[in-house]
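Here is the structure we will look at, set down as structure tokens.
Excluded from the complex is one protein chain; the other protein chains are retained at their positions.
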Amino acid sequence: MSRIQAIVNGRKVEADVEPRKLLIDFIREDLGLTGPHIGCDTSNCGACTVLYNGRAIKSCTMFAVQADGAEILTIEGVSTDGKLHPLQQAFHENHALQCGYCTPGMIMSSIDLLTRNPNPTEEEIRLGISGNLCRCTGYHNIVKAISSVAKSHIFVSPLKKAKEE
Amino acid sequence: MDIEGSFVLQGSPERVYGYLVDPGFIGDHLADVENVEVIDNDNFNVRAKVGIGFMKGKVDFKFHFDEKVAPKSGKLVGNGTGLGSKVDVTILFTLADGGESTTIGWKSHASLSGKIASIAGGALQSVVKKNTQRFIESIKQGIDAELSAAGAAAGRS
Amino acid sequence: MYPRAFRYERAKSLDHAIELLAKYKEDVRPLAGGMSLIPLAKLRLVSPQCIVDIGRLEELKGIKEQKDFLEIGALTTNTEILESSWLGEKFHLLLDTAKEIGDVQVRNRGTIGGNLAQADSSTDWPATMVALRAKLVSKGPRGEKVHEIDSFYSDQYTTALEADELLTHIRIPKPGSYSAGASHVKLERRKGDYAIGIVSAQLEVDGDGKVTSAGIGIGAVGITAVRGTKVEELLNGKKVDDAVLASVPGAARASLEGSDILSDIKAPAVYRLDVIGTLASRCVGEAYHMAVSRKSARSER
Partner (left out) sequence: MTESVTLHREETKNVKWVGSRYPRKEDLRFVTGNGMYASDIRIPGLAHVAIARSPYASAKIKGIDKSKALEVPGVVAVFTGEEIVAELDPLPNLLPSPYDKVKDYGIAVDRVRYAGEPIAVVVAESNYAAWDAVEQLEVDYEPLSPVLTAKSGCEKGAPLVHENVPTNVVWQRKFTYGDVDEVFKTADLVVSKKFKWHRFTSAPLEPNVVVVDYDKRHVIFNIWSNNQRPAFNQAAIAKALRIDANRLHFISPDIGGGFGIKNENYPYIILLAVAARRIGRPVRWIETRTEHMVASAHGSEINYEGEMAFSRDGKILGLRAKAYHDEGAYMRREPIAAFNFIRHATLTYTFRNLEMDIYAVVTNKCPVGPNRSYGKMQQGFLVERLLELGAKKLGIDPIEIRLRNFVSSEQMPYETPTGAILDGGDYSRALKKVLENMDYAALVKERDRLRSEGKLAGVGISMGMDACPINFSSNRLINPKSTASGESEAAWVKIDEDGNISAAVGTSPQGHGHETVVSQIVADVLGVHPEQVYALPGFDSWTHPSTPHSGTYASRFAIAGASAVNEAARRVRGKVLRIAAFALKEDVENLELADGSVVSTKGKGKVPLKEVARLAWRDLANLPEDEEPGLYSNVIYKTPFKLPIDSQRGNFSLTYSYSACVVLLEIDPGTGVSRVKRVGIVEDAGNQINPLIVEGQVHGQMGHQLGAALYEDLVYDEAGQLLTATFKDYLAPTASDLPSYETGSIVVPSLFTPLGTRGTGEGGGAPLIACANAMDDALLPLGVEYDSSYLSPIKIRELVKSASGK
């Protein structure tokens, strides 16, 4: 067992973990944050995507012990003050989700994308979420939702907000 | 997966045959062997690390000789378990007397089952092929060395 | 999926990492970004007794321009390379390659050194390093070694590194002029997949548009990345016109003679060997076009 500390959604957590425990299992099973999901075994589907020190990563492809000292943001920490983040709102309005299983990871990747590239082309949006599989929507409305946020310049990084607070 | 080939050794079929059905000798020449345990003349167990580069895992094989017809043919059957998978191999040797030399024909059939067969789109099948070829090359050189050592020893005496 | 148990050691310094690797030499793997190791560990296809986490070694991070070469720390992430847009001036191929890698999550975690040491010919960096004639610096208990990229790989997942040695830096020679043209062309069945054909090229041209230096790397066909020797020979000293381009596919295939060819359901060996010709001529065409237009832009200045 190894002792780790991390800031998850602005909250300090501390735990003993077996070295082989994957970060996604730590987040889901130990912290009870079940927003990030598991959809594959091979780091393809991106359903487990979280922001790790501000960048989108697949939490199934990291050991929890590696995250010692890291800042992690999961989908549960994205909305603030009881208000949906503009991306969450846009996913809703554009019907960019059906079963919702890929949605948390998809939104986290979109945050990474718009943080770095506030004005992406359609192709850039598609590339930006190419590490996240969706089996329900055919991606059409997901692209539309992300694009609508970019076009209306309402994107604010949830990280910035968390820092300011 | 089936592959076959042949090679020639300087020595009589009787002498060559002795090596081909010797569990200790064969076990030592299998690729990436960690441990060989000879049970009797026909049976031996082998623990090998199977894979490529750092992507290797332990596989425990049970080998036995099937259909020994001295000095004409012998069949080696191995069933391996490891990596959540099965590796099954059969190698049939046939010996042809060429006077001073022996031509050893070999035919191998190998199959991967379970996880390692299913991962990487069948790419790991090539490992089995490579290992078979290494094994054949290794026993060829091994018997050759033994024969020439014996020959040299015979020459000395 | 759930990996087998292992011992976890976190390296505090490069020397500490080497010490740990030497200690567990028989059954140890270093962990950098983990983009290859962890998926394989999850499938239980790789199960080292000990994993040495080198992810926090600051001394192996960052990109520095030295006098004769560019030095990239092995732990520099693909994203860090991609976001170093200044590289575009002299080392355009690095940006071209970095942007093609996996997906954003993989680029954020994956490191250039981890990728190169993984020795998977179907990934982007090995072919690019061949094209750039990179030197790979390693360190182990026996000191530092500098490897030529051409002799670094011996088989799939197999490098010149011993189990207790770490790849520390990548050195990339500076092109002779600012006019290097570059292209990284790859064929993948689906975005972010392992490639089934990669050609990476860096070409320098003179004022007449003749190739003065050609670096061609071919990946995802042989079991290791291969130098496009015959393509380089074909291009050197020539203007790359349609006739030359038409000879590129043959030269690319000829460069692969004697190599073991990868084969799987996505792309059997025959298909890989076939399409690599198409990719090579496209890649050379693009790199040449860029070299020539950069050259003329520069002489106009």
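Observations
Order as written gives the chain letters A, B and C; numbering starts at 1 within each chain.
As a convention for this text, a contact is a pair of C-beta atoms (placed from the backbone, for glycine too) under 8 Å apart; a residue touches a chain by one contact, two chains touch by 3 or more.
Keep in mind the model is a prediction, meaning the values are calculated, not measured.
Within the entire complex, contacts from the absent chain reach the displayed chains A, B, C. Residue A:T34 is the one among A:T34, A:T121 or A:S152 that touches the chain missing from this view.
The hidden chain makes contact, of the residues A:S59, A:Q88, A:T115 or A:S148, with A:Q88.
Listed by residue number, the positions of subunit B touching the unshown chain are 81, 84-86, 88, 111-115, 117-122, 125. One chain is missing from the display, and on subunit A it is touched by residues 18, 20-21, 25, 28, 32-42, 44-45, 47, 74-76, 78-79, 84, 88-89, 91-93, 95, 97-104, 107, 122-123, 125-127, 129-143. For subunit C, the residues in touch with the chain missing from this view are 1-5, 43-44, 103, 187, 189-194, 197, 264-268, 271, 274-275, 278-279, 282.
By our rule, only the chains that are shown with their structure count from here on.
The geometric centre of subunit A is 52 Å away from that of subunit B, both derived from CA atoms. Each chain gets one centre point, the mean of its Cα atoms, and the points for subunit A and subunit C are 29 Å apart. The residues of subunit B never reach two or more other chains; the list is empty. Residue numbers of subunit C whose C-beta contacts span two or more other chains: 43. By the touch criterion stated above, subunit C contacts subunit B in their complex at residues 29, 40, 43-47, 119, 155-159, 260, 262-266. Those residues of subunit C that touch subunit A in the complex are listed here as 1-8, 10, 31, 34-35, 38-39, 41-43, 51, 53, 55, 79, 83, 102-106, 108-109, 191-192. Within the complex formed with subunit C, the subunit A residues making contact are 2, 18-20, 22, 41-44, 46, 49, 52, 55-58, 60-63, 65-66, 109, 112-113, 116, 127-128, 130-132.
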